[in-house]
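Removed: one protein chain of the complex. Kept in place: all other protein chains.
Labels run A, B and C following the written order; every chain starts at residue 1.
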Amino acid sequence: MLDEKVAGRLPVLGESMPSLEVKENAVTVGRDELPALLRALKEDPELAFNYLTNLTATDLGDRITVVYHLVSFIYGYQLTVGCDIPRDDPRIPSVMEIYRGADWQERETYDLLGVIFEGRDLARILLHDGFEGYPLRKDFTWAGGRD
Amino acid sequence: MITGTDLRDRLEHDIKTDRYVLNMGPQHPATHGVFRVVLTLDGEVIVNAEAVCGYLHRGIEKLAEARTYTQVIPYTDRMDYLAAMLNNLGYVQTLEKMMGVEVPERAEYIRVICAELTRIASHLISVGTYSIEIGGITGFFYCLRDREKILDLIEMISGSRMTVSYMRVGGVSEDLPAEFLPQVKKLMKELPAAFDEYDGLITGNEIFQARTKFVGVLNPETAINYSASGPMLRASGVNWDLRKARPYSVYDRFDFEVPLGRNGDCFDRFRMRILEMRQSVRIIEQALEGLPEGPFMGKAPKVIKPPVGEMYHEIEGARGILGYYLVSDGSPKPYRMHVRRPSFINLGLLSELCRGWKLADVVAILGSVDIVLGEVDC
Amino acid sequence: MGDRIFIEFGNYLSGLLALAGAPLLLNQVILMIVKIVGALLFILLNLMFIIWLERRLAGWFQARVGPNRVGPKGLLQALADVGKLISKEIIIPGAVDKVIFLLAPVLIFVPSLVLFAVVPFGRGMIPVDLNLGIFFFFAIGSLSIVVFFMGGWASANKYSLIGSMRAVAQMVSYEIPMVLSVLGVVMITGSLKMSSVIASQTQVWNIFTQPVAFLIYFAASVAEVNRTPFDVVEGESEIVAGPMTEYGGMAFAMWYMAEYTNVILVSAFAVTLFLGGWLAPFGWTFLPSWVWFVLKLYLLIFLHMWVRWTYPRIRVDQLMSFGWKVLVPLSLANVFVTGFGMYVFRGIGW
Partner (left out) sequence: MFGKGLATGLEITLKELFTPKVTIQYPEERAPLPARFHGRFTLDKEACIACGLCQNACPNRVINCVRTKVDKKNVLTGYHMDIQYCLFCGLCVEACPKGALRFSQDFEMACYHRENVPLVLLAEGDRPACDVSAAGGKEVKAGD
C-alpha cells in the first residue's frame, strides 16, 4: 500500500512526466522518464527516498519489468517503481548516478535477464564472461544438469 | 641542501615505480570461500581493487521457478548458510504477506527465538573469522566453541545444524522440544560472559585496535548511497534496523537497543556485531518469558497458491536487509523469485573502501564487510 | 652429581682415544665431532618436542585438545608429520629458478646450526667458547635474511616476493634494537664471551639489572623469528605463506623446522644473556646445570607460544614504525642509562 503522503505528493512530482502512473501499491513510469523520476524522488525534501534497497527485473513474456524498491530513511516510506521495457529492445537508463548501490544490482540484472542499462559499463557478475543467454528469461533452457 | 619536500619530489619523479596486479583468490585463506579480488598495487598500497564473484552461483532464483513454494524453503537455507533461519523467515513472511495467512502467537515467538539464535551464531562466525583475519587464531576457536552450543539447540529444534528448513508458511514445522527451554535459558545466562571474553581477547587488544581503527572508513552518506545495510550501515551511525524501523513478526513487543557506531571504520563494524549479539540475548530472554501456549502452525492451505501479483518484503538479516521479491502467476510455483542479498550489495563497496589502504587492510576491510559467498553468488 | 655427566663422558672418550694411541689432533677432532653431534641431537630432539608442544599448547589455549593420536599423548606427532612430508613430492613450479629455489630451504638451516656452537648448554658445556660469542651470534644470525630473500625471489610468485621483501625489511630493522639491547649487557659484563656473560650473573641476573633490555630483546627476537604478533612475513591471511608459499613436501618442512630452530636459538641466547644461563636460581644446585638451562629455555619458549596464540598480527607499516620509532630509541636510551648508571656506581665504589 502506498503511504498517503507519498500518494499525494507523487502527482506533484510527476507533473512533467506523462508516463507516470500511480497504481494501488506502486508507480510505473516509462523508461525515458525513469531517471528524472528517481532523481525527483530522491531530492524531494518531503519524500527523500534516499535509499535504493532493491533493483531487479521480471521477464513477463511480452515485456520485461524492471522494479526499483525505494526507501526513505528519514520518513520511513517505501515505494515500488516499475518500468516496463520491450523484450526485444531491453534498454533502460542506468540509475547509478543517482544511487551508487544500483551498480552491482544492475550488473546482476543484466547478467541474468539481459536488461541493458545504458550509460555505464556492463559486465557479467555472477556468470562467467563467455556465458551465452540470460538464464532468468523464460525462454532460457538449460541442457545438462538435473534442472 | 636537500629538504624533505625536495626529497619526496625526487622520489616521486626520479624513481620510477611500477604497479603490479595481484590476484587474491579464488583460493585464498582470507576470502571466506571462493571469491576473488584483483588488486592493483603500488608497493603494498592498493590502487584499485576489483571484486570478482560468482564462483558459487547455483542459480537458486532459477531453480525456484521450477519448484513449488514449499520446496523453495530448503533452497533459501543454502543462500546465507550461516543464518538459515533468517532466510527461512524472510521467505515465509513474504508468502504470508501475499496470501494473508495469520501466524499464531506461539509460532511468532518461536520464530523470533530461532531468528535471534541464528543471528548470534552468524555473528559469532563473523567475529571469529575477523579475529583470524587480523591474525589472532585463538579468538576464532572461542567463538566456534560457543556457536556450537547454539547449533546444538538449533539441531534440537529442526534436526539440522545449519540448513534448517524449519519455517513453513503459517508457522513452523515442529513445536519446540521439551528439553529446549531449560537449555536455551542456561545458554542465555552463559553467553554474556563469553562476549566479555571476546571483548577481552579481541576487541580490547591494542594491536587489534591499531589494525582496525580508522581503517576503511565509510561515512554515512556513502553508506546510504551504496545501499549498504546491516551492521555495516549502522557502524557508520545510520540508525536503520528493520526490527525497529518497520517491525515485523512480534519484534515491536521487545525492548532492545540498536547499537550504532561512530566512525564507520573496521573496528566499529566489528564491534557492532558483538553489541548486536548482546541485544539478541536480551530479545531471546524476553521472548522466552513471553512465550505463549497454543498452536505452532496456523491455518495455511496445503497447496500454497498465492494470488496473482508481486510482493517485496524485507527483514533484518544477520548481514543486513534481506529482501524477497516474489511474483506469482497463481500457480503453485513462483513465477519469479528475487532475493535482495545483503552481503552481495555490501560487497559492492569493497573497491571503494580498499583504495589507498595497504594489502593487509584489504583483508581487514573484507572481513569487516562480513560476506557469505553462498549469499553473494546465490 | 649429574652436573658433569657430559663432560665426564667427553673426558672418558678422550682418555680412551689417548689410550688407543691416537695423536692429540685426531683426539681433538673426534671430540669436536662428538660435541657437534651432541648439539645436533639436542636440537633435533627439542625440535620434535617443540613442534608437538606448540601444537598441543595451541590446542589448549584454543579450547581444543591438540594432537593426541600418534604415540603417547601424541608425542610422536612430529615424526608422523615428517614421515608424511618426506613421502610427498616437492613440487617445482615451472617459472622458478630451480637451483636457488631448492638451495634456500637447505641454507636456511645453516646459520641456526652454526650458532649452536656458541650456546653454553651447561657448566663447561659450550662447544666453542669464542671470545666474540655475542658478536658471532649477530653476525651469523643476520645471514638468514639472505636465504629468506632467495626463497621468495626464486619462487616466482608475487605472494612469495612480497613476503620476502617484508622479511628483509623486518629482519634488518629488528636486528638493530636487538643488538642495542644486548649492548647494555655487554657493557655490564665487559666481555663478548658467553662464559664471562654467565659468570657475571652469579650475583644477580641481567634481567633484573636490564629489564628494559630484556623486553626489547624479547620483542625483537619474536620479530626475528617471524612469529605472531610480528609474523607479517608469513601472514597467512594476507600473503598465504610468504616465502614458503610455493614450497611443498620436505622443502616446506625445512622452512618449518628452521623457524622452530630459531625459536630455540633466540630463547637460548635470551637465557644466557638475561636469565643467568645454566646458573641455578637461589643456589638450588640439586639439579644439574644443564637441566636448569633447559628449564629456563622452555620457560621462554612457552612465553613465545603464549604470545603467539593470544595476539593478532600487526600491520607491516606499523611493524616498521614500532621497530624504528619505539624499540630503537628505547634501546639507545637503555644504553645511555646503563652507561650513566655504571659511572655512578663505579663512583660510589660498588
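Basically, contacts are C-beta pairs under 8 Å (C-beta built on N, C-alpha and C of every residue); 3 or more make two chains touch, one makes a residue touch a chain.
As the structure is a prediction and not an experimental result, all values here were calculated from the model.
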Residue, one of B:Ile134, B:Ile207, B:Ile345 or B:Val372, that touches the chain absent here: B:Ile207
Full-complex contact with the absent chain, from C:Phe9, C:Trp60 or C:Phe208: C:Trp60
Residue among C:Ser14, C:Ser142, C:Ser196 or C:Thr310 that touches the chain left out of view: C:Thr310
Interface residues of subunit C (partner: the chain not displayed): 57, 59-65, 68, 306-307, 309-311
On subunit B, residues whose C-beta touches the chain left out of the figure: 67, 70-75, 77-78, 138, 142, 145, 148, 152, 155-160, 163, 165, 173-174, 177, 197, 200-201, 204-209
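The rule we apply is simple: only the chains that are shown with their structure count from here on.
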Clusters that remain linked by touching, subunit B excluded: A | C
Most remote chain, CA-based centroid, reference being subunit B: C
Intercentroid distance (Cα basis), subunit C paired with subunit A, Å: 63
Interchain centroid distance [CA atoms averaged], subunit A/subunit B, Å: 25
Shared interface positions of subunit A, touching two or more other chains: none
Complex interface listing, subunit A residues touching subunit B: 50-54, 56, 58-59, 67, 69, 73, 76, 80, 99-105, 108, 112, 124-128, 135-136, 140, 142, 147
Touch list for subunit B against partner subunit A, complex: 53-54, 57, 59, 61-63, 66, 222, 224-229, 238, 240, 245-246, 310, 312, 314, 321, 323, 325, 327, 335-336, 338, 340, 344-345, 347-348, 377-378
Subunit B partner contacts - residues on subunit C that touch it in the complex: 58, 61-64, 158-159, 162, 228-229, 231-232, 235-240, 309-318
